[in-house]
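Here the complex is missing one protein chain, while the rest keep their positions.
Presenting chain A:
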Amino acid sequence: MSNEDLPNDFDIIILGTGLTTTISAAAFSRIGLKVLHLDRNDYYGGLFANFNLDAIEAWKQKNIDLSKVDSESHAVGKDKDLCSDGVTCVNLPQETAQAFNLSSSFHVRERTAEEEEAAKKLQTPFKPFFSLPKPSDSDSASKEISEEKEAFQGSDTENDLTPNQPHLQNKSQEDSSQDPTSPEDQGNSRTQVVQKEKSIAEPVKDESEGKESEQPAEEASALVREGDKASNDRDMNHFSSEPKSKNDEEFGEKLSEEKKESSVLEDNIQGSVQEKKKEWTAGDIKDEWRKFCLDLSPRVLFCCGDIIELLIRSDVARYCEFRTVSRVLTLLKNKLEPVPCSRADVFGSKIVSLIEKRLMMKFLQFAADFENHPEEYEGHQNSTFLDFLKFKKLTPNLQHFVQHAIAMVDYSSGTEHGLQRTKKFLQSLGRYGNTAFLFPLYGTGELSQAFARMSAVFGGVYCLMETATHLLADADNKCCGIITSKGQRINCKYLVAESSYLPDTYTKRLSSGKVSRGIYITDSSISRSSDEDLTLLNFICEEDSSRSVTVLEMPPSACVCPRNLFVVYFTRVSNSDDPERDLQEVRERLFASPDGASSAEESRPNILWSMHFTLNDWSMVELTDQAVENVLVLSEGGDAEIDLDKCVPEAKRLFHQVCPDEEFLPTPPNPEDIIHVDDTESPVATGSNSEFESGQENSEEKKGGEIISSEATDQEKNREENQDMQETEGTSAEVMCDAEKPEEGEEKAVKMSKTLGQENES
């Protein structure tokens, strides 16, 4: 078991399980190299880890403790030792703190003694089949909310211009299993929905978890859950048995609905009806600790970004589910407004005038294809993006939208940079959902675990809470192995490590700066709408507009928190050691003040729990010439980027450094096509039993199951399809094609996923 020794020989040893490292681990394992992957922590992900509430508090404490140790004494012992057999032994650094200036606290009262009693009675932790652990008060409260919500929704939909919106909205809110073809009576459907809320007193996570079950066999496109999919799928019976094709249909249906929604959004915001909020106590939140998935590095994924392409191509996507970031907001004239980013949005938007609409459309069309129209921005290469927008005669409104919400660049950004960012955003539009981004259900931390599984499936050996204390270099100054923290010597040809696992003298940090991050648990959305929106907001601070704050708000349907709560992340490039202060302005602007709300603030969410910390930006590192050969370094993140697209090229580059002629994470064979050969015809003699037992331990023997590519044609097709798609992406990224190109890529994606679906069906 866990006391067992690791095998002694590997091709590659990898230290640290951050996203970039696990991607490369998967790539190495995939082509048959023997990979040992260690992490000093007892969790996956490094700086990309995600935690439940208890675990993140433990992580905080550990980092506080580590930072104290840091300052006291660091240098212990010699740097190098000579081993008996002529091998040099290099000391590797001890664990140091990952984050600094950590603080966390509850902003709500503890339970009273009576409440504690009541909660205890109702709680039956970990008893299967009888899981209704919600305290009665929260139950009734949620009922109340749901009823009010319904009422709110009803009044809202009456104002709506689109005729079939009400029915669709109700459906998506509560139960997509309602027959969408039967136009149902409003009142009736409302009561049904409330009933449902009552009977499903189950934790959201459980419900949505089950939903994943259908995913692996599903088409790649279907693993992208449209906006409120998770909340739709509350019924276990529904999601598990729902035929896939119907699902797709619904998927499309709801997406188009989502499009309309953006125009409705404004009404919602303006007419924001006061909901009665449940009063949460610290105990209520603590009881739900398991249901939080809090990311150290929350990121969104550009729908056409490298990471999405990689997830699809490598089939790692089957281990995750996604939902769309359903709205992008911006703060305009002191109000949170939805950003019109697509053509439909621009046309439907009420906050831009008719003339502005034309200007905006024209500009976006140009930006989507700007490289082919150099004459349009000639002479502006050296001016700022904002000046260029002014030159293009965009109104202040539009300048704001394009600069802050679409390109998300600061005032000092140059024209070309701004245009590139705008283009990237535009390219990712319309692929999944109505914004350009996806978010992995259960948090960004799932991605590194998914790649780790892919590596393990192809033979990678994983060991957490174990690291290398020493690196071994042979006479040619080449890395030839490590000594583990348990004292075992393991040989390898290459050592790949995150920078914090290597001696300071080996690595040079190219990125600089720090990032302030805030994580908040709140009781409502920063901008209420009828749906559970996953929101992205680029917030410009008045106090220092050069450093904007990325705000990500997660609803329960993102599977990161229990029902009726929200998780909000703030990320800002930092210039101080006080993350709490750094994020103060945006916190005060978006949330209710802790000391009793004034009337204007009442509709704002209350912070129930918060955590602040500072990360050092280790997103760009390189090796110094002091490093032993065959040691490679990967960055561990910690930067303020909103997406993950830096990770893929880095992992790919590293992979090709070691294996220049191999394919990077090609599509694996379908598990259903791997045919096991029965050995009953050639029975092994009496020793078979012991062999059977020890056999599993022995990673040398990999012959039992043969991969027979009987369905090679299918897979070939699949692969071609993938390549096709890559090419499409490639060209559209580099050469820049006509405006229709993303659509073509889109159809490819659908086609490809269909192929996948067929394979799974057969």
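By our rule, a residue touches a chain if its C-beta (ideal position, glycine included) is under 8 Å from a C-beta of that chain, and two chains touch if they have at least 3 such contacts; residues count from 1.
Simple rule for what comes next: contacts and distances are computed from a predicted model.
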Protein name (UniProt record) of the chain left out of view, among "60S ribosome subunit biogenesis protein NIP7 homolog", "Ras-related protein Rab-8A", "small monomeric GTPase" or "Cytochrome c oxidase subunit 6a": "Ras-related protein Rab-8A"
Residue of A:G46, A:P298 or A:G430 in touch with the missing chain, whole complex considered: A:G430
Sole residue of A:S67, A:S104 or A:Q365 that reaches the chain not shown, by the stated touch rule: A:Q365
Absent-chain contact - pick from A:L122, A:V461 or A:L623: A:V461
Touching residue (missing chain; options A:D306, A:E337 or A:E446): A:E446
Residue of A:C89, A:C320, A:L336 or A:V560 touching the missing chain in the full complex: A:C320
Absent chain, residues of chain A that touch it: 1-2, 4, 6, 44, 126-129, 131, 175, 177-179, 192, 195-196, 199-200, 202-203, 205-206, 209-217, 235-238, 240-253, 255-256, 259, 290, 318-321, 342-344, 364-365, 368, 426, 429-431, 434, 442, 446, 449-450, 452-453, 456-459, 461-464, 466, 668-669, 671-672, 674-680, 683-684, 688-689, 691-699, 701-705, 707, 739, 742-743, 746-747, 750, 754, 757-758, 761
